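Of the protein chains in this complex, all but one are displayed in their positions.
Presenting chain A:
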Amino acid sequence: MNLFKVIYTGANQAVELAGQLVQKAIDEKGKDASVSFPNTAYSLPVIYAATGQKITTLAELEGAVGVAKSLINETTHLQDALTAGLGTAVASEIIEALKYVLDDEPYKAPIQGHLSDAQVRSLGVPLVTGDIPGVPVIIGECKDSATAAKIVREYQEKGLLTFLVGKVIDQCLEEGVKMGFDLRVVPLGYDLTAVIHAVSVAIRASLIFGAVAPGDLQAHKEYTKNRVKAFVNVFGDINEILVSAGAAAIELGFPCVLDVPVPEVPTLLLYQPDHEKTVATSLEAREIKIKVTKIDVPVGVASAFEGERIRKGD
(Lines give C-alpha, C1' and ligand atoms only; values in the text may rest on other atoms or scores of the structure.)
Protein backbone atom coordinates (compact mmCIF):
# COMPACT_ATOMS: atom_id res chain seq x y z
CA MET A 1 0.00 0.00 0.00
CA ASN A 2 1.29 3.43 -0.91
CA LEU A 3 0.63 5.14 2.39
CA PHE A 4 0.94 8.69 1.09
CA LYS A 5 -1.48 7.98 -1.76
CA VAL A 6 -4.00 6.72 0.77
CA ILE A 7 -3.57 9.88 2.84
CA TYR A 8 -4.03 12.15 -0.17
CA THR A 9 -7.06 10.19 -1.32
CA GLY A 10 -8.63 10.43 2.13
CA ALA A 11 -7.89 14.13 2.46
CA ASN A 12 -9.40 14.81 -0.96
CA GLN A 13 -12.50 12.82 -0.05
CA ALA A 14 -12.89 14.65 3.25
CA VAL A 15 -12.50 18.07 1.68
CA GLU A 16 -14.85 17.16 -1.15
CA LEU A 17 -17.46 16.01 1.32
CA ALA A 18 -17.07 19.13 3.42
CA GLY A 19 -17.53 21.25 0.31
CA GLN A 20 -20.72 19.42 -0.64
CA LEU A 21 -22.17 19.69 2.85
CA VAL A 22 -21.41 23.40 3.10
CA GLN A 23 -23.15 23.87 -0.26
CA LYS A 24 -26.16 21.98 0.98
CA ALA A 25 -26.30 24.02 4.17
CA ILE A 26 -26.06 27.25 2.20
CA ASP A 27 -28.94 26.08 0.02
CA GLU A 28 -30.95 25.44 3.13
CA LYS A 29 -29.97 28.33 5.41
CA GLY A 30 -28.42 30.94 3.15
CA LYS A 31 -24.90 32.29 3.09
CA ASP A 32 -25.40 34.56 6.08
CA ALA A 33 -26.51 31.86 8.49
CA SER A 34 -24.28 32.02 11.53
CA VAL A 35 -21.75 29.33 12.37
CA SER A 36 -20.42 28.59 15.81
CA PHE A 37 -19.68 25.92 18.35
CA PRO A 38 -21.41 26.41 21.72
CA ASN A 39 -19.52 27.89 24.66
CA THR A 40 -16.24 28.76 23.05
CA ALA A 41 -14.42 32.00 22.48
CA TYR A 42 -12.29 30.42 19.78
CA SER A 43 -14.81 30.11 16.99
CA LEU A 44 -13.82 27.00 15.06
CA PRO A 45 -10.71 26.31 17.15
CA VAL A 46 -8.69 24.28 14.63
CA ILE A 47 -9.23 26.73 11.81
CA TYR A 48 -8.70 29.65 14.17
CA ALA A 49 -5.43 28.25 15.50
CA ALA A 50 -4.17 27.39 12.04
CA THR A 51 -5.15 30.56 10.21
CA GLY A 52 -6.00 33.14 12.87
CA GLN A 53 -9.43 33.53 11.24
CA LYS A 54 -12.71 33.33 13.07
CA ILE A 55 -15.50 31.81 11.05
CA THR A 56 -18.89 33.29 11.75
CA THR A 57 -21.07 32.58 8.71
CA LEU A 58 -21.67 29.87 6.17
CA ALA A 59 -20.08 32.11 3.56
CA GLU A 60 -16.89 32.15 5.59
CA LEU A 61 -17.15 28.44 6.15
CA GLU A 62 -17.23 28.04 2.38
CA GLY A 63 -13.91 29.87 2.33
CA ALA A 64 -12.54 27.45 4.90
CA VAL A 65 -13.11 24.61 2.43
CA GLY A 66 -10.59 26.36 0.21
CA VAL A 67 -8.17 26.49 3.13
CA ALA A 68 -8.54 22.75 3.63
CA LYS A 69 -8.03 22.14 -0.07
CA SER A 70 -4.90 24.28 -0.13
CA LEU A 71 -3.33 21.99 2.44
CA ILE A 72 -3.35 19.10 0.01
CA ASN A 73 -0.22 19.15 -2.10
CA GLU A 74 0.46 15.69 -3.45
CA THR A 75 4.19 15.05 -3.41
CA THR A 76 6.38 12.24 -2.18
CA HIS A 77 7.43 14.17 0.92
CA LEU A 78 6.26 13.21 4.38
CA GLN A 79 5.69 16.84 5.25
CA ASP A 80 3.17 17.23 2.46
CA ALA A 81 1.42 14.01 3.41
CA LEU A 82 1.09 15.15 7.02
CA THR A 83 -0.09 18.58 5.95
CA ALA A 84 -2.72 16.92 3.78
CA GLY A 85 -3.81 15.16 6.96
CA LEU A 86 -4.45 18.58 8.44
CA GLY A 87 -6.70 19.19 5.43
CA THR A 88 -8.80 16.30 6.68
CA ALA A 89 -8.83 17.83 10.16
CA VAL A 90 -10.04 21.16 8.83
CA ALA A 91 -12.66 19.40 6.70
CA SER A 92 -13.81 17.49 9.77
CA GLU A 93 -14.19 20.68 11.75
CA ILE A 94 -16.23 22.17 8.94
CA ILE A 95 -18.49 19.13 8.84
CA GLU A 96 -18.92 19.11 12.62
CA ALA A 97 -19.64 22.84 12.68
CA LEU A 98 -22.38 22.26 10.09
CA LYS A 99 -24.07 19.88 12.49
CA TYR A 100 -24.45 22.77 14.91
CA VAL A 101 -25.73 25.00 12.12
CA LEU A 102 -28.42 22.56 11.08
CA ASP A 103 -29.41 21.34 14.53
CA ASP A 104 -29.54 23.17 17.88
CA GLU A 105 -28.60 20.04 19.72
CA PRO A 106 -26.81 17.65 17.37
CA TYR A 107 -25.33 15.63 20.21
CA LYS A 108 -27.44 14.34 23.06
CA ALA A 109 -26.17 12.93 26.36
CA PRO A 110 -24.18 10.91 26.97
CA ILE A 111 -22.63 11.86 23.62
CA GLN A 112 -20.54 14.96 24.11
CA GLY A 113 -19.72 16.45 20.71
CA HIS A 114 -18.03 19.78 21.14
CA LEU A 115 -16.45 20.50 24.55
CA SER A 116 -16.89 23.89 26.15
CA ASP A 117 -14.02 26.25 26.95
CA ALA A 118 -14.84 25.74 30.64
CA GLN A 119 -14.25 22.03 30.26
CA VAL A 120 -10.96 22.63 28.47
CA ARG A 121 -9.88 25.10 31.14
CA SER A 122 -10.63 22.60 33.87
CA LEU A 123 -8.07 20.29 32.27
CA GLY A 124 -5.25 22.80 32.51
CA VAL A 125 -3.95 21.91 35.95
CA PRO A 126 -4.32 18.12 35.81
CA LEU A 127 -2.68 18.00 32.38
CA VAL A 128 0.30 20.03 33.56
CA THR A 129 0.73 18.20 36.87
CA GLY A 130 0.44 14.84 35.18
CA ASP A 131 -2.66 14.05 37.15
CA ILE A 132 -4.04 13.28 33.72
CA PRO A 133 -1.03 11.43 32.38
CA GLY A 134 -2.33 11.07 28.85
CA VAL A 135 -5.20 11.44 26.46
CA PRO A 136 -6.16 8.34 24.46
CA VAL A 137 -8.47 8.89 21.52
CA ILE A 138 -10.14 5.61 20.63
CA ILE A 139 -11.70 5.30 17.21
CA GLY A 140 -13.72 2.55 15.58
CA GLU A 141 -15.18 -0.71 16.67
CA CYS A 142 -13.28 -3.21 18.75
CA LYS A 143 -13.43 -6.93 17.95
CA ASP A 144 -15.79 -7.35 20.92
CA SER A 145 -17.34 -5.20 23.61
CA ALA A 146 -15.56 -6.84 26.49
CA THR A 147 -12.15 -6.05 24.99
CA ALA A 148 -13.17 -2.46 24.29
CA ALA A 149 -14.38 -1.99 27.83
CA LYS A 150 -11.30 -3.60 29.28
CA ILE A 151 -8.99 -1.23 27.44
CA VAL A 152 -11.04 1.85 28.26
CA ARG A 153 -11.29 0.88 31.92
CA GLU A 154 -7.55 0.36 32.03
CA TYR A 155 -6.98 3.87 30.76
CA GLN A 156 -9.60 5.15 33.20
CA GLU A 157 -7.95 3.42 36.14
CA LYS A 158 -4.65 4.98 35.18
CA GLY A 159 -6.28 8.40 35.22
CA LEU A 160 -6.08 9.07 31.50
CA LEU A 161 -8.70 11.16 29.74
CA THR A 162 -10.17 8.92 27.06
CA PHE A 163 -12.17 10.15 24.09
CA LEU A 164 -14.32 7.68 22.20
CA VAL A 165 -15.38 7.96 18.58
CA GLY A 166 -17.57 5.48 16.72
CA LYS A 167 -19.15 2.18 17.63
CA VAL A 168 -16.72 1.70 20.48
CA ILE A 169 -19.04 4.04 22.39
CA ASP A 170 -21.88 1.54 22.23
CA GLN A 171 -19.51 -1.29 23.06
CA CYS A 172 -18.46 0.51 26.22
CA LEU A 173 -22.03 1.42 27.14
CA GLU A 174 -23.00 -2.19 26.68
CA GLU A 175 -20.33 -3.24 29.13
CA GLY A 176 -21.40 -0.62 31.64
CA VAL A 177 -18.30 1.55 31.43
CA LYS A 178 -19.05 4.68 33.41
CA MET A 179 -18.74 7.70 31.19
CA GLY A 180 -18.76 11.42 31.47
CA PHE A 181 -16.34 14.28 31.38
CA ASP A 182 -15.76 14.01 35.13
CA LEU A 183 -15.09 10.31 34.81
CA ARG A 184 -12.53 10.95 32.10
CA VAL A 185 -14.25 8.82 29.51
CA VAL A 186 -15.87 11.09 26.95
CA PRO A 187 -17.89 9.69 24.03
CA LEU A 188 -17.50 12.33 21.33
CA GLY A 189 -19.76 11.06 18.56
CA TYR A 190 -20.35 8.23 16.12
CA ASP A 191 -19.00 9.84 12.96
CA LEU A 192 -15.27 9.86 12.42
CA THR A 193 -15.42 13.63 12.04
CA ALA A 194 -16.34 13.87 15.74
CA VAL A 195 -12.68 13.16 16.48
CA ILE A 196 -12.11 16.83 15.76
CA HIS A 197 -13.63 17.64 19.16
CA ALA A 198 -10.63 15.92 20.75
CA VAL A 199 -8.27 17.81 18.47
CA SER A 200 -10.12 20.95 19.43
CA VAL A 201 -9.27 20.30 23.08
CA ALA A 202 -5.56 19.95 22.28
CA ILE A 203 -5.59 23.03 20.11
CA ARG A 204 -7.41 25.12 22.69
CA ALA A 205 -4.90 23.93 25.29
CA SER A 206 -2.26 25.41 23.04
CA LEU A 207 -4.23 28.67 22.65
CA ILE A 208 -5.18 28.95 26.32
CA PHE A 209 -2.35 27.41 28.36
CA GLY A 210 0.38 27.74 25.77
CA ALA A 211 -0.70 31.26 24.84
CA VAL A 212 0.32 30.41 21.30
CA ALA A 213 -0.82 33.03 18.81
CA PRO A 214 -3.68 32.10 16.50
CA GLY A 215 -2.24 31.55 13.03
CA ASP A 216 1.11 30.28 14.24
CA LEU A 217 0.45 26.71 13.17
CA GLN A 218 4.04 25.61 13.64
CA ALA A 219 4.01 26.71 17.28
CA HIS A 220 0.68 25.00 17.86
CA LYS A 221 2.07 21.77 16.47
CA GLU A 222 5.04 22.03 18.76
CA TYR A 223 2.86 22.69 21.77
CA THR A 224 0.58 19.75 21.13
CA LYS A 225 3.53 17.48 20.40
CA ASN A 226 5.43 18.45 23.53
CA ARG A 227 2.67 19.20 25.99
CA VAL A 228 -0.48 17.31 25.14
CA LYS A 229 0.19 13.64 25.73
CA ALA A 230 -2.47 12.42 23.37
CA PHE A 231 -2.39 9.30 21.23
CA VAL A 232 -4.80 7.41 19.04
CA ASN A 233 -6.05 3.83 19.13
CA VAL A 234 -7.86 2.65 16.04
CA PHE A 235 -9.90 -0.53 16.21
CA GLY A 236 -11.20 -2.34 13.18
CA ASP A 237 -11.19 -1.50 9.53
CA ILE A 238 -9.61 1.60 8.22
CA ASN A 239 -10.42 3.68 5.19
CA GLU A 240 -8.68 6.51 3.38
CA ILE A 241 -10.29 9.28 5.41
CA LEU A 242 -9.38 7.60 8.66
CA VAL A 243 -5.78 7.18 7.56
CA SER A 244 -5.59 10.81 6.52
CA ALA A 245 -7.01 11.82 9.90
CA GLY A 246 -4.28 9.69 11.43
CA ALA A 247 -1.74 11.73 9.47
CA ALA A 248 -3.16 14.83 11.14
CA ALA A 249 -2.75 13.20 14.54
CA ILE A 250 0.86 12.40 13.75
CA GLU A 251 1.43 15.96 12.56
CA LEU A 252 0.22 17.15 15.96
CA GLY A 253 2.64 14.71 17.60
CA PHE A 254 0.15 12.01 18.51
CA PRO A 255 1.16 8.43 17.71
CA CYS A 256 -1.43 6.02 16.35
CA VAL A 257 -1.75 2.36 17.29
CA LEU A 258 -3.95 0.21 15.07
CA ASP A 259 -5.12 -3.37 15.30
CA VAL A 260 -5.21 -3.83 11.53
CA PRO A 261 -2.04 -3.98 9.42
CA VAL A 262 -0.65 -0.68 8.17
CA PRO A 263 2.78 0.32 6.89
CA GLU A 264 4.37 0.98 10.24
CA VAL A 265 6.39 4.05 11.15
CA PRO A 266 8.49 3.54 14.26
CA THR A 267 7.11 5.38 17.31
CA LEU A 268 4.38 7.04 15.22
CA LEU A 269 2.25 4.50 13.45
CA LEU A 270 2.18 1.06 15.00
CA TYR A 271 0.40 -2.18 14.29
CA GLN A 272 -0.52 -4.00 17.49
CA PRO A 273 -2.92 -6.87 16.84
CA ASP A 274 -2.75 -8.09 20.44
CA HIS A 275 -5.35 -6.15 22.43
CA GLU A 276 -3.75 -7.28 25.65
CA LYS A 277 -0.84 -5.06 24.67
CA THR A 278 -2.72 -2.10 23.23
CA VAL A 279 -2.42 -0.04 26.38
CA ALA A 280 1.24 -0.80 27.07
CA THR A 281 2.16 -0.20 23.42
CA SER A 282 0.35 3.12 23.37
CA LEU A 283 1.79 4.39 26.63
CA GLU A 284 5.29 3.47 25.51
CA ALA A 285 4.80 5.10 22.12
CA ARG A 286 3.68 8.35 23.75
CA GLU A 287 6.37 7.98 26.43
CA ILE A 288 3.80 8.12 29.21
CA LYS A 289 4.91 6.90 32.59
CA ILE A 290 2.10 6.50 35.08
CA LYS A 291 2.89 8.20 38.35
CA VAL A 292 0.21 6.56 40.47
CA THR A 293 1.04 2.99 41.33
CA LYS A 294 -1.92 0.78 40.73
CA ILE A 295 -3.53 -0.23 43.97
CA ASP A 296 -4.98 -3.70 44.03
CA VAL A 297 -8.54 -3.03 45.07
CA PRO A 298 -11.69 -4.42 43.51
CA VAL A 299 -12.69 -1.04 42.06
CA GLY A 300 -10.53 1.20 39.92
CA VAL A 301 -8.58 3.69 41.97
CA ALA A 302 -7.36 6.76 40.21
CA SER A 303 -8.23 10.36 39.93
CA ALA A 304 -10.70 9.61 37.13
CA PHE A 305 -13.09 8.61 39.88
CA GLU A 306 -12.68 11.76 41.90
CA GLY A 307 -15.55 13.45 40.11
CA GLU A 308 -17.88 10.54 40.59
CA ARG A 309 -20.79 11.11 42.90
CA ILE A 310 -21.85 8.09 44.84
CA ARG A 311 -25.53 7.92 44.31
CA LYS A 312 -27.84 6.26 46.73
CA GLY A 313 -28.57 3.27 44.51
CA ASP A 314 -24.89 2.24 44.11
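Basically, contacts are C-beta pairs under 8 Å (C-beta built on N, C-alpha and C of every residue); 3 or more make two chains touch, one makes a residue touch a chain; residues count from 1.
The working rule: contacts and distances are computed from a predicted model.
Peer 1: Choose one: "Hydroquinone dioxygenase small subunit", "Carbon monoxide dehydrogenase", "Multicomponent Na+:H+ antiporter subunit G" or "Cytochrome ubiquinol oxidase subunit I". The correct choice is the protein name in UniProt for the chain not shown.
Peer 2: The UniProt record for the chain left out of view names it "Carbon monoxide dehydrogenase".
Peer 1: If I consider the whole complex, including the chain that's not displayed, which of A:Ala81, A:Leu161 or A:Ile288 touches that chain?
Peer 2: Once the missing chain is taken into account, the touching residue is A:Ala81.
Peer 1: For chain A, which positions touch the chain that isn't shown here?
Peer 2: 1-4, 76-79, 81-82, 263-272, 277, 280-281, 284-285
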